[in-house]
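Removed from the display is one protein chain of the complex; every other protein chain stays in position.
Up next is chain A:
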Amino acid sequence: MKFPKLTPKHITEASLAFTFTRRAMVLGGLQGGVGMLLAARMGWISVAENEKYSLLSESNRVNLTLIPPRRGWIIDRHGKPLARNRTDFRVDIIPDRLRNKDAVIDTLARLLALGPDDVERIREDLEKAAGFQPVQVSDKLSYEQYAAVSVRLPDLPGVAPAQGYSRDYPAGPSVGHLLGYVGVASAKDYEERRDPLLITPGFKIGKEGLERSFERDLTGRPGAKRVEVTARGKVVRELTTRPDTPGKTIRLTIDAGLQEYAGRRLATQSGSVVVIDCQNGDVLAMASMPSFDPNSFSDGISHLEWNMLSEDDHVPLRNKTLQGLYPPGSTVKPMVALSFLEAGLSPDETVHCGGAIRVGNGLFHCWKRGGHGAVNMHRGIAQSCDIYFYVLAQRLGMQVIADMARRLGLGQKFPLPYPSQSYGTVPDPAWKLKKYGKEWQIYDTVNATIGQGYMLVNPTQLAVMASRLASGKMLMPNLLYGAKRPAPGSLGISQEHLDIIHNAMSAVVNGGGTGGAARLPIPGMLMAGKTGTAQVRRITMAERRGGVRGNASLPFKLRDHALFLGYAPYDNPRYAIATIIEHGGHTNRIEDAPMISADCISYLVDPVKAMERLETYEKGWGGTPQQRQKAQMNAYRLAKGLAPTLPSVDAAANASDPAAEGASNAAADTPPPSDGDNSAQEVPD
């Protein structure tokens, strides 16, 4: 093999030794150079970049965990808690520190008596979870369970027992819609707020109602715990702890006792009660029943319970006090009469009621088939004579009625802290033209005077109307105790006119009128009020001829709504109330709107007696709302368990028959029946 360029030089032992020495020195120099280079590199890392690496070292060593702030309480006007925090023991899993997943989950399932559903959920959560983001195993543990897990911690790497707080609503379902509930933040919430607090285990945000509206105030500031941890996540020692700042307490104008009483007093009915202070508009109670139990919602509700609630025809998931819209029925009559007075009508003007009058092509009936004979304003309200209002409304026109309705709060938006409210409709000619492009007809006026037709209100508006009628003041409903606001101005209605209305409303209850059931069981205190019935179905000519069917014989969804508004004492208004029983149909005197209203007002004066009566009633109703809900849940579970494939017939029927929904539950925009032939019928209790 040729390698030509390698042979030119003459080489001796000495020259080779010289080459070696030279090259060895070069090698030594190189080694020294590399040594310097390494020292320089080290100097760069440890001096020039020291700050950066010190920080990284600290962030390795120190683990910062947020301590969720305790949520602010919600208390009633007397300081009684409506929503508070309860000490809660919980167990989480830190996915990154988990070693033997199956063994750990098995042990936990045994210690905490977890069902297969829970185990499945934990496994799913662990699949999705990453890093040190804890996955909840179980909360609301007993101290014994908590301790059982805690003592086995060395064998359960990755398991983190913790002590936290959970929300507690002492009154249960009665405050469900008033307060809402709290829950774990959803992925969407986190995207919006980007607050690491939201994904801290045990932290919950307000999901509905006041819990949601006052979220910012109730949340407070999280604390932080700095701990030294090893690379495997073992805590070596605690460094510093900054305590959390609890959220603010929200004091409501609600009277906790009354709120719960009203909720319970609504019995098995689907209804709502709103009570307003006639002096300043403070809302004392806002009950919507049946309701979900915010306690179980805040713990995370099961699919089954959710299904049961959403299938219930008593719509426990809707806050009826603000979202339920109803034709006000005859409860508008005092307001209509007041509008007549303000328009110059004499209260002594008499109308003859013969049981029916013809308006245009249609025949409009009074609820009393035989008629009331001669009726003046006092009798018209007290006896709730439809003909009196039909006749005079035609004379004075819709506009005066609509203006007065709005003045008294109907169709008005109130700045109440609820994200979702329905405001209803006060119809007038301009509104109809805009909405439907049709001219206002005389029968529209006639329908509106008895609170039917297009007119829709929510129970809170009804209560505001009652309070304004009672006080003559421009009262605004308010939920925050001691909220700074201007003193309510006058409605500008003469006291003389108000007195006429007040007297007539008192006669409704105390003077042989339609609302005798609302008489207060308190000596010396008189309630003034007005009953109402809102029809949700058409009455056919055939039925009319054969006699209107009684509500009791109708399916629930076709029964009339029963309404009552009132205030007490009648001569010195203190409390105003509005009660609506959906599809009550005046079939049960005790569970009807007037008597419920009377009992609620009497609770404010004599709570002990009122409570005694309620407890007697409840024995017949199957216990408190909580007990009934539990029984309902068990029955539902049993039904599902026995026939799991059988779809809920009731729910399906309800959903597929929009006609049956009628005006009762539909949104404000749904036009109710308005043909002359199916004009409203008034059926008092």
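Everything that follows uses one rule, which is that a contact is a pair of C-beta atoms (placed from the backbone, for glycine too) under 8 Å apart; a residue touches a chain by one contact, two chains touch by 3 or more; residues count from 1.
Assume contacts and distances are computed from a predicted model.
The protein name that UniProt records for the chain not on display, among "Carbon monoxide dehydrogenase", "Hydrogenase maturation factor HypA", "Peptidoglycan glycosyltransferase MrdB" or "Nucleoside ABC transporter membrane protein", is "Peptidoglycan glycosyltransferase MrdB". The residue touching the chain not shown here, chosen from A:S54, A:T87 or A:S310, is A:S54.
Residues of chain A that touch the chain left out of view are 1-3, 5-9, 11-13, 16-17, 19-21, 23-25, 27-28, 31-32, 34-35, 38-39, 41-43, 45-47, 49-50, 52-54, 56-58, 60-61, 228-232, 236.
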